[in-house]
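Only one protein chain is missing from this complex, and each of the others stays in its spot.
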Amino acid sequence: MRFSMILSLVAVGAGAGLAPAADVRREIQFPDLPNARTLKCDLHMHTVFSDGLVWPTVRVKEAWRQGLDAIAITDHIEYLPHKTDMNIKFNRSYELAEDAAKLMNILLVRGVEITRDTPPGHFNAIFLKDNALLDTKDFYEVFDRAARQQAFITWNHPGWQGLERGKWGEAQTRLFERKQLHAIEICNGDEFYAEAFPWAVERNLAVLGCSDEHEPFRDEIVTPENHRTLTLVFARERTLDGLREAMFAGQTAAWWKNQLFGRDQELAPLFAASVEVSPVRKRTADSLWVEIKNRCEIDIRLECDGKDKPRLIVLPARATSLVVFPAPATGDPEPLNCRVTNFLVGPNRPLNVRLEIPRS
Amino acid sequence: MRFSMILSLVAVGAGAGLAPAADVRREIQFPDLPNARTLKCDLHMHTVFSDGLVWPTVRVKEAWRQGLDAIAITDHIEYLPHKTDMNIKFNRSYELAEDAAKLMNILLVRGVEITRDTPPGHFNAIFLKDNALLDTKDFYEVFDRAARQQAFITWNHPGWQGLERGKWGEAQTRLFERKQLHAIEICNGDEFYAEAFPWAVERNLAVLGCSDEHEPFRDEIVTPENHRTLTLVFARERTLDGLREAMFAGQTAAWWKNQLFGRDQELAPLFAASVEVSPVRKRTADSLWVEIKNRCEIDIRLECDGKDKPRLIVLPARATSLVVFPAPATGDPEPLNCRVTNFLVGPNRPLNVRLEIPRS
Amino acid sequence: MRFSMILSLVAVGAGAGLAPAADVRREIQFPDLPNARTLKCDLHMHTVFSDGLVWPTVRVKEAWRQGLDAIAITDHIEYLPHKTDMNIKFNRSYELAEDAAKLMNILLVRGVEITRDTPPGHFNAIFLKDNALLDTKDFYEVFDRAARQQAFITWNHPGWQGLERGKWGEAQTRLFERKQLHAIEICNGDEFYAEAFPWAVERNLAVLGCSDEHEPFRDEIVTPENHRTLTLVFARERTLDGLREAMFAGQTAAWWKNQLFGRDQELAPLFAASVEVSPVRKRTADSLWVEIKNRCEIDIRLECDGKDKPRLIVLPARATSLVVFPAPATGDPEPLNCRVTNFLVGPNRPLNVRLEIPRS
Partner (left out) sequence: MRFSMILSLVAVGAGAGLAPAADVRREIQFPDLPNARTLKCDLHMHTVFSDGLVWPTVRVKEAWRQGLDAIAITDHIEYLPHKTDMNIKFNRSYELAEDAAKLMNILLVRGVEITRDTPPGHFNAIFLKDNALLDTKDFYEVFDRAARQQAFITWNHPGWQGLERGKWGEAQTRLFERKQLHAIEICNGDEFYAEAFPWAVERNLAVLGCSDEHEPFRDEIVTPENHRTLTLVFARERTLDGLREAMFAGQTAAWWKNQLFGRDQELAPLFAASVEVSPVRKRTADSLWVEIKNRCEIDIRLECDGKDKPRLIVLPARATSLVVFPAPATGDPEPLNCRVTNFLVGPNRPLNVRLEIPRS
């Protein structure tokens, strides 16, 4: 390459065509719900404009390539290790990314990270109109200013500086009471904060999973256990308005490693849209065989009622499995009651599902 | 494993769940046409019952895992190197595979390979009722017996013993005139017989791509250039009847490396179903940008009309690309006339397509 | 392909060269010991000559491709589900594989699986001279006949028919006392028999890990958690004699998922040959940084002495990691005492190692 260009991703060759490493977008497979689009979102990341290591346009291109629908660049207001080398303005990373986002059809959300030691910790304010207005020292004043811009506010990575310091505290209570706290980031990069999930469930706060990435992403082999930590937002439409509305309504799920954390009202239809059971393929005196297709990115783990003990079934991601169930040799097969042990609707509370076997 | 079981592929674990290498089916991505199912078929392969190296059930499981819809096991009648060790019967590989095919919902076609030195060469007869009836020495008598069973007959790998010996010859002419030749296998494993493609086009014979596999398949990383050689059959339904009817009607395409060979009447709608152009994402004085989604397994290569010289565009398989086109700054964008240089509807004859850019 | 040939693996092309899926051998990375070759062996597998699904030559080619040094084909004497279709002779799978083994430089060990319900279970006898002599009904007589051929005898997959049935029993005691039991297969395919490891350790029986494969192998992406279950044999030379001598001396380790099971006397030098610590790369008031290279196929897990609590370190396979240790700012760095928690020299007994940091 000779000069850096956003256009380097354009799939036009003059000769022998493109190398296999060409810049392309590959979709993340989570189906839409009957009445909602399933948006794949990462709403927490950094650039060189705070302590990140990439230029803002890189975040858009990564998102496009990795199949995301929406991102927020949330550079710190208060932590600026590059300030000797850079002329920092708090809206600049958003502005620099805007054109690329339009070109690549990525919903770009304006936001910042409010950065304090724990407690109270870090908070993201997104859907802001002017990030710079949040540059003030008084902790609660910052949130008032964010609220005046109708911001969506998330408590980030609660357990980051240790479980003891990262407890739900006075600041959280006060912000919650003032309706200035809308979500908890229960998953951040490689970490999951088990203590924080019930805090969100009890108060009906949205749950978020975010990368909080500072480095460039590498497009390594992506597996159910090894992917960018994301938030699924179930929105009526793929627009900034749709996204915002759905987030304030708590219609989110956090996707972390091979698990989803969310609410029954979204995870149940997501499961139903993801899993398809075939008619019976084979039947013997005490068993029947079906194919089960799993259309999502999770290796779905089921614990199903069995004769003596529960049966464990794994449905690998984006694939069809052959599964055998206990069943009498004749008569319509009974539906199977199962717990989806990696779709969690509360602490240690798996989603309950009923697998119907269609007639052929 | 302690005993060999077809059931080893059943995705049921008693404890920690399945390893990532679990037996699953992954679909091959070629979309259906508006009025036809796109069936992925391999109609030429061998087992230990002739000179292959696997038991017949292996062929079914491979097909299931690799996303195929239909296979024919076509063991040789005349070449039986394992006959000292095996008690060969000509219908046996089909019979042994039948149960697995039913369990895995694979269309299993009965067939054999008629095996002579070139000329005249090897021929497959499929959709037979009794393979054993073809065990006779007289060359034309074999085909009469196949015809009496309404077999579909393919001339296999024409260039196998050299281009000189593999020419269209007297036997081919005679079989064609007697309506006992319905297809040419223009692609066989790693080989493509460029000379044979026009022979098929001129006589409206179906074109086939087959693996002719003798060894076990390995599920290595599959890329557009490196996959099992297959035939796409465009059938009104996914049944043996649907398959057979479509093949006799010539509704096939051969998928070999990163190319498709077929007829305009099937490749044009396949292209249309595979490629989706987005509304304009960006516009400048002389260019516009669109996203183009490619839903099929081929890195599609386009040669599009340009101002001075044709522009080459590559659309990587199962991905979305950003593409820039020359265009004036205003007015509705013109559709783009392109040649799909790896969808071939005749020797050196690329499919012609017209890419429309939708209004947003 | 037109005919099945062992030569299909020969890397000779007539034109554009070989496809990336060409048949090649890739080495398994476990270093040799100072006084022993580290042989990668799978001594338990099946072919169509008992209940396997591949022709014997396939087993040799798989071994070559996958980087093995030695295999034993161990078809059942008593369980012959293909006998209607095949003319079974008990030495035949060995004989058919011999030429390929010579061509591919694989040590081919003659053997069989003695097949009884549990208890007493299945046993492999290898290094036999004539498999057919073991075809007799009397259980102990079989072992006498094996012993007369100086066979090496392994108790296979102890827990296969349930932990209750798979206990060390009278038969095992009797065989052990008669010196007709030399090893226990503590790892078989996906299973590890934790109960059986102490039985081997206490009696100084060799420990084996075997695939017991019946199906064809697929060369999928191989990771530390997902590979063919193997036995490492530490032999003075890479010959059948070297292999045999080392096995009778108990110089083995079982490689199962991301763990090794063996003896201190072999695992300690294997660790030392696999791991290399660099001089100090950086030093601060209380820490130092080193690079650590891991030359083997295991993601090595260390639990090292720390100030307050043990520190966990992971050294990914075939890679170099940067590791930080607590250390004063001056003076020669102290060696670090660690437990290798996935190199097990007894039940729950990790290998103890001492990591020295070389002076630069």
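Order as written gives the chain letters A, B and C; numbering starts at 1 within each chain.
Quick note on the criterion: contacts are C-beta pairs under 8 Å (C-beta built on N, C-alpha and C of every residue); 3 or more make two chains touch, one makes a residue touch a chain.
These numbers were taken from a predicted model, which means no experiment stands behind them.
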Displayed chains contacted by the hidden chain, counting the whole assembly: A, C
Listed residues A:R218, A:K309 or A:R359, member touching the removed chain: A:R218
Residue, one of C:A97, C:A151 or C:I313, that touches the chain absent here: C:I313
Option from C:K83, C:K102, C:R116 or C:R354 whose C-beta touches the chain left out: C:K102
Among A:R25, A:R92, A:R110 or A:R244, residue touching the chain not depicted: A:R92
Residue in contact with the excluded chain [from A:R25, A:H122 or A:R244]: A:H122
Interface with the undisplayed chain - residues on subunit C: 7, 9-15, 17-18, 20, 22-27, 64, 99, 102-105, 223, 278, 281-282, 289, 291-292, 299, 301, 311-316, 318-324
Footprint left on subunit A by the chain that the document does not show: 1-4, 8, 19-21, 46, 48-49, 51-55, 57-58, 61, 79, 81-82, 84-87, 92, 96, 122, 157, 160, 188-190, 211-221, 223, 225-226
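Assume only the chains that are shown with their structure count from here on.
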Euclidean distance of C-alpha centroids - subunit A vs subunit C, Å: 41
Where subunit A touches two or more other chains, by residue: none
